[in-house]
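Structure first, commentary second.
What you see is part of a larger complex, with each chain still in position.
A and B label the chains in the order they appear, each numbered from 1.
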Amino acid sequence: MTVDELSFYAAMAGTVAFAISAVLSVAERRIDLFAAVVLGTITAVGGGTIRDIILDVPVFWATELIYIWLSVASCVAAFVAYRFFKHRFVGALVLYMDGFGAALFGVQATGKVWDLGFALPIAPVILGVITAIGGGLIRDVLAQRQTLLMSRELYAVPVLIGCILFTLILAYAPEYRLEGSIFCIGLIFAIRAAAIHWSLQVPEWAMMGFRRQ
Amino acid sequence: MTVDELSFYAAMAGTVAFAISAVLSVAERRIDLFAAVVLGTITAVGGGTIRDIILDVPVFWATELIYIWLSVASCVAAFVAYRFFKHRFVGALVLYMDGFGAALFGVQATGKVWDLGFALPIAPVILGVITAIGGGLIRDVLAQRQTLLMSRELYAVPVLIGCILFTLILAYAPEYRLEGSIFCIGLIFAIRAAAIHWSLQVPEWAMMGFRRQ
């Protein structure tokens, strides 16, 4: 299997995870099948769409429709097999896959923006984070849920760290691009997995208003 | 009257209906004239604006300012003649016109995306639905109202069905484009009108979490 193939299958896995975890996260609301597919697909492709609009390049799914088809199919599956996905083990698996998707999409986006030479060195980091969390933000706004920006969950900060690190690698050690991207994805995923497993939260000193106590 | 003229006047009627129904729908909140115009105009032109940004073509109202002028005038009229529009008969008329607007804008957008050959065959359907409901979603988010995705109202699904059908007609029977577009607009409107008249909702089996009872 080549690197490109590996990268493609990883992106497919991330898309499936984003779509399924999105549908599960809004399942406590009584939504219908249409809303489940819309919210899941926005979560899966929304961040990359915002990225491409800011970059002023064609949206990535316009030439690779597989992202849309796979996302719609995943949403329908999550809707139909809702009980199965709510099973503790399967649910945990989806949560970890979602963390892997965020890691992968963030680092991939950083690489894409770097290659375009767009607003270096800051846009690769900003658009990496937007790609990873933008779709979830739109979903939460449309579903009137609290966005992750207002929660103490450790979700976006690991992505930020990984995208900064990968940007530094692209700037100062471009010959290690492949190894660096794998390391950064692994790092983001490791922090996120630790946060899921031990229920880690943003520490008190990094919260606003903590001095008020 | 030519087809183009008919199409133009229909789009004008849809714009007026979208703007007025938007202002009426936020009227229970104590908003001011400025907010009424902003929310009404976003509802009327917002969906098409998102479509054109994703297509990376100039936004449609940039070359046809009449859409903006008409929308602003409709919002001011709805604001001033609020009581008149709240009248049961007039209010029902606006509701049906709004359904007609959604049908028309959805099918027109499907045709536009098809002609551009953008991400066939899925983008004509996706962007048709976005054009029909996108403006209303932004309005509801800005006004902190429940978006239609979270309600059981039958609004978006008829549009989805009509856009899929029109895409099939464009693909397999392009010689019937005109008849097909009229039929699809009529179909969407008929389902929507039935939903309004008989207060139809999304059936129980298409709702998530229905097994919990």
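Keep this in mind: a residue touches a chain if its C-beta (ideal position, glycine included) is under 8 Å from a C-beta of that chain, and two chains touch if they have at least 3 such contacts.
As the structure is a computational prediction, the values presented were derived from the model and not from experiment.
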Given 2 placed copies of the single sequence, how many copies form the entire complex? 3
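FYI, only the chains that are shown with their structure count from here on.
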If you average the CA atoms of chain A and of chain B, how many Å lie between those two points? 31
Chain A residues touching chain B - in the complex, by the definition given at the top: 23, 27-36, 38-39, 49, 53, 56, 58-59, 61-63, 65, 68-69, 79, 82-83, 141-144
Could you please specify the touching residues of chain B with respect to chain A in the complex? 53-54, 56, 118-119, 122-123, 126, 137, 141, 146-147, 149-150, 152, 156-157, 160, 202, 206-211
